[in-house]
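Pasting in a structure now, in structure tokens, and then I'll have a few things to ask.
One protein chain is absent from this view; the other protein chains keep their places.
Letters are used for the chains, namely A and B, taken in the order the chains are written, and counting of residues starts over at 1 for each.
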Amino acid sequence: MTYQNFLAPMAFALSLTVAGAASTQTLTMGVRGGPESIDPHFSALGPHAEAAKHIFDTLVWSGIDLQIEPGLATSWKPVDEDTWEFKLREGVKFHDGSDFNAEDVKFSIERIPVVTGPTTTAIYVRRVASVDIIDPHTIHIHTDGQAATLPNDFIRLFIVSSEAAADFSTLETASAGFNSGAAAIGTGPYKYVSWEPKGDLVLERFDGYWRGMGDWEKVIRKEIPNDSSRLAALKAGQVDVINYVSSVDYLALAKDTNIDSVKGDSVYIMNLQLDQRENTPLVRALDGSDLDENPFRDLRVRQAIDHAIDRETMVDIVLEGLGKPANQMMPPGFFGSSEKIPMPEYSPAKSKKLLADAGYSEGFEVDLYCTGDRLPGDAAICQGLGQMLTQVGIRTNVNAISKTVYFPAQARLDYSMFMNGWGTLTGEASYTLGGLAHSNNPEVKLGAYNRIEYENSDVDRLLQTGARMMDATARRATYEEAMEKVMEDKAYISIVQLQTVWGAKAGMLQFTPRFDEDTLAFFMKSAP
Amino acid sequence: MSDERTPLNRFWAEFRENKIGLVALVVVVVTILLALFASIISPQDPYDLAKLSLMDSRRPPGFVGSGGYTHLLGTDPQGRDLLSAIFYGLRISIQIGLAAGLVSLTIGTALGITAAYVGGRIEALIMRLIDLQLSFPAILLALVIVALLGQGKVQLISALVAAQYAYFARTAYGAAKAERGKDYIEAALATPLSGRLVVMRHLLPNCMPPLIVVATVQIANSISLEATLSFLGLGLPVTEPSLGMLIANGFPYMMSGRYWISVYPGISLIILIVAINVVGDQVRDQFNPRLRK
Partner (left out) sequence: MLGFIIQRFMQAVLVMAVMSVIVFCGVYAIGNPIDIVIPPEATQEIRMEAIRRLGLDRPLYEQYFIFISNLLHGDLGRSFVYNLPVLELIGGRLPATLELVLISVISATVLGVSLGIYAGYRPNSWLAKTIMAVSVLGFSVPSFWVGLILILVFAVNFGWLPAGGRGETVKILGVAWSFPTINGLSHIALPAINLALFKLALMIRLARAGTREIMLTDTIKFARAVGLSEGTILRRHLLKLISIPIITVFGLELGSTLAFAVVTETIFSWPGVGKLIIDSIGVLDRPVMVAYLILVAFLFVTINFVIDLVFALIDPRVRHGVVA
């Protein structure tokens, strides 16, 4: 036959082999943290949810910049004051071939409070009073009162199969049922093969995934918590991609031609928090005696602290360039971030003057607490802070401790000055401001994370009205105003926005970094 | 001809003949002096946050910093002069090693000698518990105690003592038991001297040699154990770094070529521990009667 007749089939065969070659590849990932169970409802921790996203889908999807997109639900709207209607995607199959429908959503929502572990996922369905199935692809969710941001809560609502998980939905049976694979049937891009706690999670491609076929036939997620070991594994070729390359190694990695590094902005911002109570435990005069009153209640002292922080140096030196100065508690461009807030000025001279004006020309002493093992650079930033504050006269004792000790102590209000990272994972301000800036009021379920007894009645009013506004534009303006007021008060001082780095074998992958730092195999494509 | 020198002089003369042991002893003494006078000889006080500058952080050896002096061994991520940090770190390591060693020595010896002296069921009970304690790995015990009690010098020393007193108890018991049966103790007990005086003045001094040997080993062990705990994140708090903490802090920088932050403290630690062990070896060899031909 002529070569033209020959060419077409050859090209076709070639394309098949190329595509075939790509789709029989295995992706081996080295991740810093893994799941605590294959049951997606067991834990609300980031690494757990990240792993679950490989096997299961969420009702609402959180996009790369954390703005919500359709997931297993294609659209949603409020039908009355306390009811939301969700339309579900049609034609979605579970790994065992069964169809996804409203039964599965209702089952998943009702299952959560029963099976959730210590880090409870019940927070994602806390506003849900009941679920009604209207038809196989429509459900009504009745909430306790107005819940303007219900769809945002559902970015972590994982849907499991009501048939497969039916026998495995009590506390005793859940983990075992999912870990063995019997109940681990999801609609996600990969099927569950095996998992060892703190070990390897092995997955294989689900060809019927509703977003399409992923590039990898097999995915292995290896848990390697130690930063240096993880990087060593990448350099030694044992894994193809790693997450959380530390700032320590980032610069050197840029010169390594065998490794690609991908940098992205993180949603996490480090905030310094200053206790506003009348009596605060860990502040004293330089000679050790008690002070008459809590210096942090004086706006001038708080402004002095703000001016003492050299954000540029924090980013350039302490984080070795892996970060951005921050002036508010959410990244720019988020729903509720205000462009009107200025970047605070670094001026030790102004600090000293403000302190003197407030009556603290001699300075005072404070114990600063922060986590040392939660976010990259947290201990280093803390120590940097200690230096900067000491140099304007506020003698600081830095305590960078384990998060397992820090968070309970912070919740008990043991600390006077403390710093930790906060990530606005829902992409909008009510999560951040509602949790941190509103006064602590369990009746309206706001201020649960406000550990400094900060109270500004204007801010409270703005946040409560904002939660009820169903008009997005008006709500956005309200939240922006609230954010401006909060940052002016300087009880919360935002320092830096973190950046996250992934490392991969040179030329192997292409992907866009996510704000929530999730490392998802399906969205990592084989580089052409 | 009778040897007119005192036992101490004899001991010292023998010790001097072994060159390596002598060098090690000199190293130990020098290190202790460095640690004692750390505040005087260090160009910088590494624990004073007001004197540090982030602009000096992670600089290689030989860099002239913002303080105007040369950083002979470079700086750490907080801008601390590594040479000063090592001196202060040595001080902490030695403090902890000595404290843990001395407290263990006291407690262990008291227990062991009591068991040997009193005898009977109390002896059996104490020694059985000591045996159990001995076989329980020190590091596990230390880990759990620190995890439960939290971080801090006192907690750390308690953990180290709990892990080590059994060695002293065991040794003291063995030595005391051997001495107890000897004639001169029986003779002393026959006199109106109180039992306690007999123990203090006769039994105890003769148990000292093996105890000194164990002490040197245990002090070295304490120092090493503290470093390991710091590395695992369970040691002392961050702002007064011991050598272990310096090594642990510096290790992430090894992969990016900034070796000095971890290597120099590491070398100092090793020199200290090796020197103590060599001295201990020498002392043990000299005290061992079975090695005398």
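Of note:
The criterion applied here is as follows: contacts are C-beta pairs under 8 Å (C-beta built on N, C-alpha and C of every residue); 3 or more make two chains touch, one makes a residue touch a chain.
Bear in mind the structure is a predicted one, so any value in this text is a computation, not a measurement.
In terms of the touch definition stated at the top, the absent chain reaches A, B within the entire complex.
Per the touch definition above, the residue from B:Ile32, B:Leu189 or B:Val274 contacting the chain not shown is B:Val274. Touching the missing chain, out of A:Ser37, A:Thr432 or A:Thr478, is residue A:Ser37.
Between the chain not shown and the residues A:Leu171, A:Ala254 or A:Leu286, the one that touches is A:Leu171.
Of the options A:Glu81, A:Asp135, A:Glu196 or A:Glu362, the residue whose C-beta touches the omitted chain is A:Glu196.
Summarising the interface, chain A meets the missing chain with residues 36-37, 42, 44, 117-120, 122-123, 171, 174-176, 179, 196-199, 222, 224-226, 228-229, 232-233, 235-238, 402, 404, 407-408, 410-412, 442, 448-449. Against the chain not shown here, chain B presents residues 128-129, 131-132, 134-140, 143-144, 147-149, 220, 224, 227-228, 231-234, 244, 247, 251, 254-255, 266, 269-270, 273-274, 277-278, 281, 288, 290-291, 293.
Simple rule for what comes next: only the chains that are shown with their structure count from here on.
One inter-chain figure worth recording: chain A and chain B are separated by 45 Å, centre to centre, where each centre is the mean of the chain's CA atoms. Touching chain B in their complex are the following residues of chain A: 227-228, 231-232, 235, 246, 248-249, 251-253, 310, 313, 317-318, 372-373, 379-380, 383-384, 386-387, 390-391, 395-402, 405. Within the complex formed with chain A, the chain B residues making contact are 49-50, 52-55, 57, 77-79, 150-151, 233, 237-239, 251-257.
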